[in-house]
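The next block holds one structure in the form of structure tokens; read it before the comments.
A protein chain is absent from this complex, but the other protein chains hold their places.
For chain A:
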Amino acid sequence: MASSFSRILSSKRNIGILSLVGGSATVGFLLHRDHVSAGSPVRRRYPASAEYPDLRKHNNCMASSLTPAIYAKLCDKATPNGFTLDQAIQTGVDNPGHPFIKTVGLVAGDEESYEVFADLLDPVIKERHNGYDPRNMRHPTDLDASKIQSGQFDERYVLSSRVRTGRSIRGLSLPPACTRAERREVERVVVDALAGLKGDLTGKYYSLTQMTEKEQQQLIDDHFLFDKPVSPLLTCAGMARDWPDARGIWHNNEKTFLIWINEEDHTRVISMEKGGNMKRVFERFCRGLKEVEHLIQEKGWEFMWNERLGYILTCPSNLGTGLRAGVHVKLPLLSKDARFSKILDNLRLQKRGTGGVDTAAVGGVFDISNLDRLGQSEVQLVQTVVDGVNYLIECEKRLERGQDIKVPPPLKQFK
């Protein structure tokens, strides 16, 4: 047992060393789909049928797609880093879900998870992303903010504008599977790159383990601080291990560009400001992202990305653009109209409370953002939000004047 273990170790070591020395581009090439197979043998004493999880009370995308046959086919496989199917699905097994809210129910431990476990991930992606088929569709990436039209909202209604996404560093395992050293490496690579940002993007890093109480209070007051996750969806996936080691927050001096390090993804990138200038928020977002990418490339690193799935993140729900562009907008009349949900649906928008996902709206103020993530580009999604929110504001104004509103025709899914 010991000798086969060390043999496996030494072959993976080569790939690991390449990623450290030669830059992750080399690794990306080597870990092409053809080279990825069974990986290390997985200890198993029982047949797949004895190990198959009991999903009868479950309502999540993993449970909908994981048949006993697919489980049997994939349960002995592992990615080259050693991430297994059981690890990927653990969060979905432990969290049966809610009849009204369908969660995803699985996570990736590394970039290769999306290949090795494609038989499960492809149908999950298809269900979650409204029919997007990774087998034969391509995801467009477009970070040219100049294409946005009418990106300034009426500030009597729109209180704030925000765009967020995530990025993963190729060659390093994702939060469910990473070791402490890998996580610290993510922190080092990103903080190093952020230190190179200039002009309005000049900023500072606050490590969770080292911040002073004063800094912590300031970050809380700015609504920037993130805490150890309490949601069992996240903790069951193993991403809160070793908290708060290598976690931190970076933001620019103007407090309009913010990066979370090693929370649910390697990085979460957020551009935001008060008011309704979504175009400027998105412009800064794109500029900042491109600058950071350029800075890490100088050191031989790159983001996880491919043509089929766009940007690779921990949760399959965030593939593609990983982008959520939204506003806090006052819609006290429209939100009480019975047609509100249908209007949002047709505009491909989603409402949330002012505290974010799973919170309530306060004072008629809603968080309105794009529903889709994959299959449309960043520019397309932000334009959808711009057009949609402008329409909602029009409706609100009409209702104020006592005029009737119309439910718009549904937007096409994939452009």
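Convention: contacts are C-beta pairs under 8 Å (C-beta built on N, C-alpha and C of every residue); 3 or more make two chains touch, one makes a residue touch a chain; residues count from 1.
Everything that follows uses one rule, which is that contacts and distances are computed from a predicted model.
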item: UniProt protein name of the chain not shown, from "TBPL2 protein", "Gap junction protein", "Potassium channel subfamily K member" or "creatine kinase"; value: "creatine kinase"
item: Touch with the omitted chain, as defined above, among A:Pro140, A:Gly238, A:Gly300 or A:Pro332; value: A:Gly238
item: Contact residue for the chain not shown (choose from A:Pro123, A:Gly151 or A:Pro176); value: A:Pro176
item: Touch list for chain A against the chain that is not drawn; value: 1, 5, 8-9, 12-13, 16-17, 20, 40, 42-47, 50-54, 57, 78, 80-84, 86-87, 90, 93-94, 173, 176-182, 184-185, 209, 235-238, 240-243, 245
